[in-house]
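The other protein chains are all here in position, but one chain of the complex has been omitted.
By written order: A, B and C. Residues from 1 in each chain.
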Amino acid sequence: MIVVLKNGTTKEQRESLCEWFQNMGLSTHVSEGMYHTIIGLIGDTSKVDISLLESLSIIESVKRITEPFKKANRKFHEESAIIDISGRKIGAGHFQIIAGPCSVESREQLTTIAKSVKEAGAGLLRGGAFKPRTSPYDFQGLHAEGIKLLLEAKKQTGLPIVSEIMNINDLDLFDEVDVVQVGARNMQNFDLLKALGRTQKPVLLKRGLANTLKELLMSAEYIMAGGNENVILCERGIRTFETYTRNTLDLSAVVALHELSHLPVIVDPSHATGLSRFVEPLAVAAAAAGADGLMIEVHNDPQRALCDGPQSVTPEQFSRIAERVRRVREALAE
Amino acid sequence: MIVVLKNGTTKEQRESLCEWFQNMGLSTHVSEGMYHTIIGLIGDTSKVDISLLESLSIIESVKRITEPFKKANRKFHEESAIIDISGRKIGAGHFQIIAGPCSVESREQLTTIAKSVKEAGAGLLRGGAFKPRTSPYDFQGLHAEGIKLLLEAKKQTGLPIVSEIMNINDLDLFDEVDVVQVGARNMQNFDLLKALGRTQKPVLLKRGLANTLKELLMSAEYIMAGGNENVILCERGIRTFETYTRNTLDLSAVVALHELSHLPVIVDPSHATGLSRFVEPLAVAAAAAGADGLMIEVHNDPQRALCDGPQSVTPEQFSRIAERVRRVREALAE
Amino acid sequence: MIVVLKNGTTKEQRESLCEWFQNMGLSTHVSEGMYHTIIGLIGDTSKVDISLLESLSIIESVKRITEPFKKANRKFHEESAIIDISGRKIGAGHFQIIAGPCSVESREQLTTIAKSVKEAGAGLLRGGAFKPRTSPYDFQGLHAEGIKLLLEAKKQTGLPIVSEIMNINDLDLFDEVDVVQVGARNMQNFDLLKALGRTQKPVLLKRGLANTLKELLMSAEYIMAGGNENVILCERGIRTFETYTRNTLDLSAVVALHELSHLPVIVDPSHATGLSRFVEPLAVAAAAAGADGLMIEVHNDPQRALCDGPQSVTPEQFSRIAERVRRVREALAE
Partner (left out) sequence: MIVVLKNGTTKEQRESLCEWFQNMGLSTHVSEGMYHTIIGLIGDTSKVDISLLESLSIIESVKRITEPFKKANRKFHEESAIIDISGRKIGAGHFQIIAGPCSVESREQLTTIAKSVKEAGAGLLRGGAFKPRTSPYDFQGLHAEGIKLLLEAKKQTGLPIVSEIMNINDLDLFDEVDVVQVGARNMQNFDLLKALGRTQKPVLLKRGLANTLKELLMSAEYIMAGGNENVILCERGIRTFETYTRNTLDLSAVVALHELSHLPVIVDPSHATGLSRFVEPLAVAAAAAGADGLMIEVHNDPQRALCDGPQSVTPEQFSRIAERVRRVREALAE
C-alpha cells in the first residue's frame, strides 16, 4: 500500500503516522519526491480500512498494491478451485451448463423443460421461485411452491438444482436446493452474504449491474470469510450507455476473474442481453473465452403458441447451443 | 403503450392479439406502416407485464408512453407531497437539512455533533448504526447500541433521527427511529421495500449507484403500493466512467424527479463525491437546483487531531454550508 | 415514427401538424389515448430531423420505429456485403486477420513483423503512422515516413495495408494505402467521414469509446451517403465504470451489428483491453461470436529484450492465436 502525503506535512506528523502504522504490524518505507512524500506500507494490508486512512488530513491519497480480498485471491490459492455440486464438478477444466426456465410456473412446464435440457447435456437445472421484479405489479414467483416443484424435478431427472434467494428469512426453504443463487441486485446485500457464509452450500454469486470485478470478489470474500469457500462467480452483463441489448456482456471479466481469483466463473448470456437470438453466439463466445460454465434460460410452453420468451431459448435451440459449445471446447482443448 | 409487430405477422395473429388486449380491459388502435404495423393500447397499462408482452413471437418491440408507476406519479398527484417527520415538514417548499456522522461511534461523539448541527440549523440528525461496507474486514457499525445512542441524542436535542436499515429482521429496532433510510445498495431489495410498505414510517430511499430515475420511482412504488406513502427520494451520485470523484452527482435528477413525481427530493453531496471539500459547493448547487433538503455528513473528533473524514465536514464547515444554503434559497424565493 | 402529443393540444394544432407531415410526403394515423394522443407517421422518415420535431411545443416525445440509417441498413440490403481489399475479401463468410505493430517504428521492425504475421496467417498488415495520443508529449508517429515504410512492407510481403488517418489534409498520403482506418476518437469527425465518402477506398470505421451502435451506423451512413459503400465496422471496446481492463469489449455488438447492418464487422481485442494476455481468449471468443475478422497488435523488438508491449502480442503468440481462431471457426462451420 502506497500512502501519498500532502505538501506541507511536518516531519513530526509523518513520524507519528509511521509509528501508528508500525503499531498495526506494518513496516514503512519513506521516499521524498520533489512534490510529494510517499510512504510504502509493507505487510498484510488486507485489513486496513482505506477510508479511515484517507480521512487523515495529512494524506493526499492512498493506492492499494495488493488487493483487499484474501480468501478469494489467486495469489494465495494458485490452484483453481473445483466446486462439487452433489457430485457434479465445476472449475479447473470441469464445465457445466445450468439450464431451465426463468420462473417456475407449473409442474408440467418444469418437468418438460428439465427432461429436455438434461437430454441436451445440461448438468444442472435452474428455475426461479422468488423473482426480483422492478415493478411491484409484476409476477413475483411461486415461492415455497416453486421450490417444491424444483425438488420434484430434481428427483425425476437427477439434475441438481439452482435457485435464487432474495430474503435471509427464506434460507430454510433452500435446505435441499443444491446451489443458492445470489442475484445481481443482492450482490451487496451483505447480511445475506454473511448468512450464506455460515452454511456450506455452494453459492452462485452474480455480478451486480454496476459493480466492478474487485467488488464482486469482495462480496465473495464476505461469504468465504464466514467459512464457506464454495463460491461460483457469474458474469451477467453490466449497465452501460448502450441500449440495444439490455446490458453489456463483459467477456473480459472471465479472463480477469480467472487472473484475480481461483474461483470458477460462469456466464449468463440470457440475462446479459435480454434477447434470445443473442444467446447462441454469446454462449459459444463465453466458452471460447474460457468460462467454466454457462447459465441459460430455456422455455417451452405448448399452450401459448405465440410465446418464446424474450431472453429464453426453446429446448431445440438449447440443444443446438449445447452441441456448439461442446465443439468449441473440443477445438480449443490442447 | 405502443406495440410494434414484426414483419410477416398474419391478420389472424394480429386479431387474436388485439382480442387478448381487449380482454385485459384495454382498447386497441391499429396503424399499418410501410415496414411495420403498430398497435396503440389505450387504458390503464400500468399493470401490464412488459416482459411478457415482449415475449410474444410476433412482437418486435414495446414502447411505454405512460410510466408504469402510479402512486409515485405526479400525473395522478399534481400537488407536491409534504412528509411530516415528527413535526418537521419536508416537501412543497419545506426544506430540511439532515446532518450527523457517517457512523455512530460513541455517546460523546454523537452528542457533540448533534448539538453543533442543531445550532447551525439542521432539522434532523443522521447516524449509521448498521454500515454497508464493501469489505468484510471493515467496521460494520455498533448495531443495536448505535440505535440506542441515537435515541438518547434525540431526547437531548429534540432532533428527529434518520438511520439506515440493512436487514428486514432489524425492523423492530427502528420502532422509535423517525426516518428509516434505505441505502443505495438496497434500493432493489424488494422484500425490504415491501416490509417498509407495511409500516407508516417515513422512508428515505436512496437512488442506487446504477439505477435510472424510473427504477428509483418503481422502488418508491413498491413501498407506496403497500400503503406507506411517506417516501423521500434521495440523489446520492451515480457510477460513471469518471473516477476523480467517487461517484457523479446528478443534479438534473432533482429537476427530473420533481417533474415525474410529487415526492420530496433531497441530495447527499457527501456520499456523491466522497470528498469533504466538494460538499459546500455541491450542497449550495443542490439547493439552487430546487432540492427539498440535504443530507450532510459531519464529523468531529477532538481526540484524533489528524482526522477530518474524507467525506465529512467539520461542525464549523457545516455551519458555513447551512448559512450559504439559506442565503441561496432566500435569493431564489420569488 | 410515433409522435406523442402533449396533453391539452387543440384539435386545430393537431390538424395543422398532420398537414405539415403530409406535405413532407408522410401519411398520418391518429390514435387518441386516455392520457395522450399519438400520431403514427408512415412513409420514408429517415430524412426527418428528429430534433426539429421535438422542438414543437405541442409534442411530448418522438419515437423512431425505423432506424434513421438507410444505406447501412440490412432492412434494405438483405445480403451481407463483401468488401474487396486489393483481392482479399471480407464479409459474408470471408474472414481476415489484420495484424501488425501499433506504431511503425523502423523498416527493420516492420519487415520482421510483417513476414512473421503473414506466415502465421494474417491477411492484411496494419501499422500506425499517425498516432492519436492523449498527451502532447508522447510519440506521435513517423507520419509520411511511416506510410512509406508500410508501402515497402506491402511490396515485400504482398499484404494489403491498413493505416489510420487523423487529418483530412493527409488524404493524399493514403493513395496507395489499401484500407484507411478511422479511429475511435474520430468516429464523429464528420468532415473526415464526408471526405472519405468521396473516395472509393475501403474504410475501417472504429466505434467511438462512448458511441452507441446506432451512432456507429450513422457514421457509416455519412461515408456511404457520399457514394463509398466499402465500410468495415470495428468493435474495439467501450468506456464503462470497470477499470480492470482499459475498456470493456462488447461482443454483443458483433451480433447486433450483423442484425442491423449488412456491413462486415471485425473486432480489435488489443485496444479493447490494453492487456496482451487478454488478446488470445478474446480473439477466439470474437471469432466464436461471428466476427468477420480481427485486428491484432503484434510487436517484436529483439533490441529491447524487456519489452513486450502492454497490449501487443509477440509473433509466436500471434501464431498460436491465429491457429486457435482457425480451429474455432472450423468447429462452428455448419
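Some observations on this one:
Simple rule for what comes next: a residue touches a chain if its C-beta (ideal position, glycine included) is under 8 Å from a C-beta of that chain, and two chains touch if they have at least 3 such contacts.
Because the structure is predicted, anything quoted here is derived from the model rather than measured.
Between the chain not shown and the residues C:Ser27, C:Ser46 or C:Thr112, the one that touches is C:Ser46. Residue-wise, the contact with the chain that is not shown comes from C:Glu54, picked out of C:Glu54, C:Glu145, C:Glu259 or C:Glu316. Among C:Val3, C:Ile65, C:Ile98 or C:Met166, only C:Met166 touches the chain that is left out of the view.
Which of A:His36, A:His94 or A:Lys148 touches the hidden chain is settled by the complete complex: it is A:His36.
One chain is missing from the display, and on subunit A it is touched by residues 2, 4, 29, 31-36, 38, 40, 42-44, 63, 65-66, 75, 210, 239-241, 243. Residues touching the missing chain, restricted to subunit C, are 13, 17, 46-47, 49, 51, 54-58, 68-69, 132-140, 166-169, 185-186, 188-191, 194, 208-210, 215, 218, 221-222, 225-226, 239, 306-310, 312 (touch as defined at the top). The set of subunit B residues touching the chain not shown comprises 210, 212-214, 238, 240-245, 248-256, 259-260, 272-273, 277-278, 281-282, 284-290, 324, 327-328, 330-332.
Please note the rule applied: only the chains that are shown with their structure count from here on.
Summarising the inter-chain layout, the chain whose CA centre lies farthest from the centre of subunit C is B. Of all chains present, the one whose mean CA position sits nearest the global mean of protein CA atoms is A. Centre-to-centre separation between subunit A and subunit B, using Cα means, comes to 27 Å. Distance between subunit A and subunit C, defined via averaged C-alpha coordinates, is recorded as 31 Å.
The mean-CA centres of subunit B and subunit C are about 39 angstrom from one another, to the nearest whole unit. Shown for subunit A are the residues in touch with two or more other chains, namely 210.
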